[in-house]
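Here's the structure, in structure tokens; my notes come after.
Shown here: the complex without one of its protein chains, the others still in place.
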Amino acid sequence: MTAEPLLRVRGLTAGYGEIQAVHDVDIEVRAGEIVTVLGGNGAGKTTLLGSVAGLVDVFAGEILLGDRPIGGLRPHVRARRGLALVQENKRVFRALSVRDNLVVATPRLAKAEFAAREQDVYELFGVLAEKRHDPAGSLSGGQQQMLAIGQALMAGPSVLMLDEPSAGLAPRLVAEVMDRVATIASRGLAVLLVEQAVHQALRVASRVYVLRLGRCAEQEGFRSADKQRLLDHIYLGAAADGGRT
Amino acid sequence: MSALRIAARSTWRPGPAVRSGLLAACFVLAFFGPELFSEATVRTLMMTMVMGLVALGLNLMMGYAGQLALGHVFFYGAAAYVTGILAVEGTSTNLFALLAAGIAVAVLAALITGIPGLRLSRWALVITSFFLVELMPSLVDLWPEKTGGLAGLVGIPRISLGGTPLETADLYRAAVVLLFLWLLFQRAFVYSAYGRILAVLRHDEVQLQSVGVSPYRLKLVCYLLSAVPAALAGVLIATLDGLVTYEAFGFDTVILVLAAVILGGQRTLYGPLLGALILVYAQQETLSLQSYTLLGYGAFLVLAAILLPRGLVGTAIERLPRWRTPYLVDAGERGERAAAALGPEQPAALRVRGASKRFGGNQALGGVELTAAPGAVTALIGPNGSGKTTLLNSVSGFVRLDEGSVTLGDSELAGRASATIARSGVGRTFQTPSVPAGLTVREAVSVAAFAGRRSGLLGTVLRLPRWRAEERAIAARAADVLDELGLGEVAEEQALDLPLGRKRLLEIARAVAMRPALLLLDEPASGLSPDETERLGHLLRRLAGEGTTVLLVEHNMDLVLGNADTVFVLASGRMIASGPPEQVANDPEVLSVYLGAETTDEDQVIA
Partner (left out) sequence: MSLLVTALAIGSVYALVALAYNVIYLTTNMFNFAQGGVIAVASLIAYSALSEWGLGLLPTLLLCAVAGLVITGVQYYVSVLPVTSRAPREGEIWLVSTVGAFVMIEAGAQLIWGSEPVGARIPTLDDLVWLGDGSVKVAAFVAIGSAIAATVGLDLWYGLTRLGKIFRATAADADAAEVRGIDTRRVAVASFAIAGVLAGIAGLIVLPLTFARADLGSLLVIKAFVAMAIGGFGSIRGALLGGWSIGLVETYGAQWIGAEYEPILVFVMLIAVLLVLPRGVFGPPEGRQV
């Protein structure tokens, strides 16, 4: 782990309106790493990614992309600087074709460069190439998830954040998507993955954080740890305090 | 947590008696206006009541039903013309006869614009109703001998009551009585099952249908009701000055009424009246400067929208949450309630035969057969895009099958509207939970009972004993279901503030509270923690034990394998296997298409 962190979050407190959903969170993601954030329901995972991407109000703390702070910037500026977010619920543009979904997600590029990136996405997700002229709304849930990841890659990001890419996918597809995420990370991207599909997420993770009631802690030695204990830690703790959210 | 809630309960909040007392005091003060105030003030108040009635109508539609309509000024004008014509021609000057005629005409106009305007697009009503206002001069000009044409209808005699024409003071008192009667009606209407269901209407029409209510009919009912106060205003204004001209019912008046609602506060009972008072007063002070007045109104609308979007009364209630009127009676303490039955009154089996559906080039369902027995949990699994949700949607009427039949017990469901299907005993949840704003968790669950009410509109607004009993039963059932799902402790919190997983539980609670014969659950465990999932499993077993037919679409294998009696496996729109869970889980074809041949136990999705 000698690479410089591409994404650094320090002392982040964020939420909606007056409600704080994450408190004082520190996270670092380095190039080539998959950092997985696990957490039960309502633990603040989506809020965490949303505040890094600029969709959620940040009350305190610092967000650095490379060594530049991006805290006050609007979401599209952060995206253009290399921060990509794949949101929950596969939010692709259903009325546009698969290819046009990639087009609108790409900054103005030379034709050759665009073609190269497009080809890259099609190689990663072969099924998208077959359906490139179909409207995105006609794709299955898994294909839409792949398209959403493909869109994120078209911007040529240095950091890729994924919000529960496994949600609503059949188990076999989850494994496939996770494998692709590992491939993407191996090219030198920093990946921040938020998941509830614990086993699959742990399979590809370089490091693991656990988010509980909006507070975050790194989980050392998760590979050797008894997984049942880890699950209890994540979920039962959260459930026991759940009423106070 | 509980200590906090007890503390909150002991703090004083204005009860119904205090509220009604305040209203009664206002009524007395207003009624004796001619004795208490100057003639000019009484005239201002009279105009306030007239404009306020129109604004109340607009607020019922725009604020409570969430549908912008601009036609209330036309209803007001139409009632005024009818009153004027009937009085001038000597047909009648009797107050009640004229009220009846005015209301009839206004409701007719609402029907003509509402039926086409409320069908699909929410903009259509804006257009048809706005067009009505623009149409007023043309309509008036069609029968100049009756309406007085563009010059106006003059010499309208005063309304009479019992044969004697009303003096100005008496006309004013009639206005006070009519206004307060309408306020009482609207208060009783809004703070009842109607107010709760309107919160769902504003939020999500699909959800409304899933609890058995047709959005179109509900909107139309509101629109017709909202024409009534505008008609009352029209009857009053026609005889006040003995003169009716089309110019009084133009775009300027639309703006005035809209501004009154915004200034006072949409979705507040008295806000539009306060707004009307302020604007009528301001208008009388600046009568001579027409263009400047209009400029001022425009600037005011822009500023109010930016700075005070909830209006004066709305903002005040936000600051004083204790003055928020609850939409549902207390449930009573848990111990005092007998545990309610959750199962259906009449169990029924679901049979799907030869169900086929095509979307463009995609065969979503190709001749699917499925049977789900009462008293059992039937699971439907399959890879993504295999047609599971399409099947649920075609059972609940959100998708029309190209071919095939769906029966519940003895009745055919295919081809019926989704609201009708829901009423005949089908409850369902959706993949993405959504809850209406402005309701507590318990209120949000109680909307399940709307379609099954028996007390009706009249029983509701008159607060008949049957209505009371029904409300208490609804409140108790909602509280019971919430306890069962572990949401009891958040029952009085705003539903919108719940985290995602609990919103999903809330949706399940709402569907269960309908006591459906068939319960359809679309990935209910996605986003739930393991202990919440376990709780859900218990609930499903209990429902099945009480005779409910449960059909569960789910990816979480723990939930499916642990609770289902029968599992169906759908792949690419075809049923490839069915049987007891252990048999299906070891079926080689199922393993290869769904779980993945190399998959081990450990790789299964946990949540």
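By letter and in written order, the chains are A and B; residue numbering begins at 1 in each of them.
Everything that follows uses one rule, which is that a contact is a pair of C-beta atoms (placed from the backbone, for glycine too) under 8 Å apart; a residue touches a chain by one contact, two chains touch by 3 or more.
Just so you know, these numbers come straight off a predicted model, no measurement behind them.
Residue-wise, the contact with the chain that is not shown comes from B:Gly298, picked out of B:Gly21, B:Pro157 or B:Gly298. Note that of B:Leu153, B:Ala174, B:Cys222 or B:Ile262, the residue touching the chain absent from this view is B:Ile262.
Against the chain not shown here, chain B presents residues 66, 68, 112-113, 115-117, 119-121, 123-124, 126-128, 130-132, 134-135, 138-139, 141-142, 202, 206, 251, 255, 258, 262, 266, 291-292, 294-295, 297-306, 309-310, 359, 389, 393, 398-399, 430. In the full complex, chain A touches the omitted chain through residues 17, 53, 55, 74-76, 79-80, 85, 87, 91-96, 100-101, 103-105, 107-108, 137, 151-152, 155.
Note that in this section only the chains that are shown with their structure count from here on.
Between chain A and chain B the centroid-to-centroid distance comes to 37 Å (mean Cα coordinates, whole Å).
The part of chain A that touches chain B in the complex is made up of residues 19, 40-42, 46, 89, 138-143, 166-175, 196-200, 203, 231, 235-236, 238-239, 242-245. If you check the complex, the residues on chain B that touch chain A are 1, 359-360, 362, 382-385, 431-432, 489-490, 497-502, 523, 526-532, 555, 557, 594-596, 599, 602-607.
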